[in-house]
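What follows is an incomplete set of chains from the complex, kept in their original frame.
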Amino acid sequence: MKYIETFKESDRVSDIYLCKHKQAAVTKNGKVYENLILQDKTGTIDAKIWEPNSAGIDDFEVLNYIEVFGDVSSFQGALQLSVKRVRLCREGEYDPADYLPVSSKNIEEMYEELLKYIKGISNEYLKKLVEMFFMQDEDFITIFKKSSAAKTVHHGFVGGLLEHTLGVIKLCEFYAKEYPVLNKDLLLSVAMLHDIGKTKELSLFPENDYTDDGQLVGHIVIGSEMISEKAKEIQGFPQSLLNEVKHCILAHHGEYEYGSPKKPALVEALALNFADNTDAKMETMKELFSSTQETGWIGYNRLLETNVRKTSGQ
Amino acid sequence: MKYIETFKESDRVSDIYLCKHKQAAVTKNGKVYENLILQDKTGTIDAKIWEPNSAGIDDFEVLNYIEVFGDVSSFQGALQLSVKRVRLCREGEYDPADYLPVSSKNIEEMYEELLKYIKGISNEYLKKLVEMFFMQDEDFITIFKKSSAAKTVHHGFVGGLLEHTLGVIKLCEFYAKEYPVLNKDLLLSVAMLHDIGKTKELSLFPENDYTDDGQLVGHIVIGSEMISEKAKEIQGFPQSLLNEVKHCILAHHGEYEYGSPKKPALVEALALNFADNTDAKMETMKELFSSTQETGWIGYNRLLETNVRKTSGQ
């Protein structure tokens, strides 16, 4: 298979890709064409069908897998595919795993690493709580491993939620070592649990979009409620501890305007907020840098509210 | 019994009151005394024990009922009680109902009115949901009737939560009549349910203070979770309807900075936000006006961020 990241000007392409986006458009003198975005696990490319009603163009929908035949051209520094023929593919002709953006780290290895952190928790209630999610609830585990941590922004790929969760855990473990004021068991537990609501806020790939639950309720409240439900099944789980766990989840965005209904009142809630923010922003910068060939200034970033620059370090 | 609202200068007082507040203080030349706030259902009065270690002063704690003997004086427009003797009372000597601020409306009548609104709901799932709270859950009903809607601010009295809930319901019913774009069943249901989390956010009178649940989780998320739990027991409750109910609860403060993790995305959520805010502010103004003998300007109000004035209307 010819991966998108290997495309270069003048290439002739004839392979199967996932159609991620499809929209009719019209030229200024009234001619209709189609704008597509094609995707495989290595990236995406803009594509145009200039003659959408010609014989060689099958009917197809967004999220279909299609075999395309066309030519790569370069325009204003970006590559574009002119599509001459399209054939709609049947299941079995392709392996979906080839078409989804995926963590560069091994998902099973990350999962094993997570399990090791769970083993290290001493508090029996907290240990039981995280085990119920990450070791006993097969449906949850399956979805958690496949989930992204976001629609766009950062960690927006298969395994992204697991990768981000692990990043936050590692920061929290380091904090707990450096700052004895922190309760390590509580902090590591809420690090593991902080974004579990995202398994319901976002649909799985290839769609990876906000669900109704996600837009109406949000992953913060969904996650808090998932924890309440599991805790209820644990004999003797102390109410005050449950409140503290839920508070950390509810406050982990740190500020009301980021959708947290509570501001951090516990030092562990504060630490979780720092870990979440640090891991998210480091990944954001990494993805930003790898998305461009520019060196030096790479333009204004809305999230960071400033122009951003690749460090020369020299 | 001699009610506090009837006290006037030079009265001699000898009756039982609830001690709402008690704190030692010291005069500038080192003499210790006690500041008290005494309460009955008609109001509160500042009291001083100038000789706390004298023979006639029993040991007692905050929230004890005490028989006090003393004289009312007037200073800077406010009445004050100089306490000469204090006797700690036993249960049975007093009727707690005489000592708590209480709605000026009849609680049972308000409850009957609430039930009538429930009868008017057509949607079977919503009707079942509100019935499970307000008609079938005896523990909930008992506490709901006794709860205040706030520690201070507005409706801070026994029955206040019911009175505020009913005020919101009436506004919502009027809105539903005037604006057909609103789904009446949904709107009235969320009006009934919008503040049920306050039964856990605040402890009952005489304490009426924030609980740990209240401070760590907050009535918005508590209420949303209470609804999830009941809905789970209702066969066939549609997930999309449940999401819409919960969204209205989560968004009813209208803005992130007021602790809502979601902004109103449904027209019913928007209407509920208006009804809640309108009823709360009208009651705030009413309580503000009745707390002062001033006419005209009555000073700066932090909530309204302006000086406030009683209308002359002439």
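First chain written, first letter: the chains are A and B, and each begins at residue 1.
One rule holds for everything that comes next: a contact is a pair of C-beta atoms (placed from the backbone, for glycine too) under 8 Å apart; a residue touches a chain by one contact, two chains touch by 3 or more.
Bear in mind that the values here come from a model prediction, so they are computed numbers and not experimental data.
Asker: Count every copy of the one sequence in the whole complex, not only the 2 placed here.
Answerer: The complete complex, not just the displayed part, contains 6 copies.
The criterion applied here is as follows: only the chains that are shown with their structure count from here on.
Asker: Using CA atoms for the superposition, what rotation angle relates chain A to chain B, in steps of 5 degrees?
Answerer: 180
Asker: Write out the stretch or stretches of chain B touching chain A in their complex.
Answerer: Of all residues in chain B, those touching chain A are 212-213, 215-218, 220-221, 224-225, 228, 239-240, 243-244, 246-247, 250, 256-262, 265-266.
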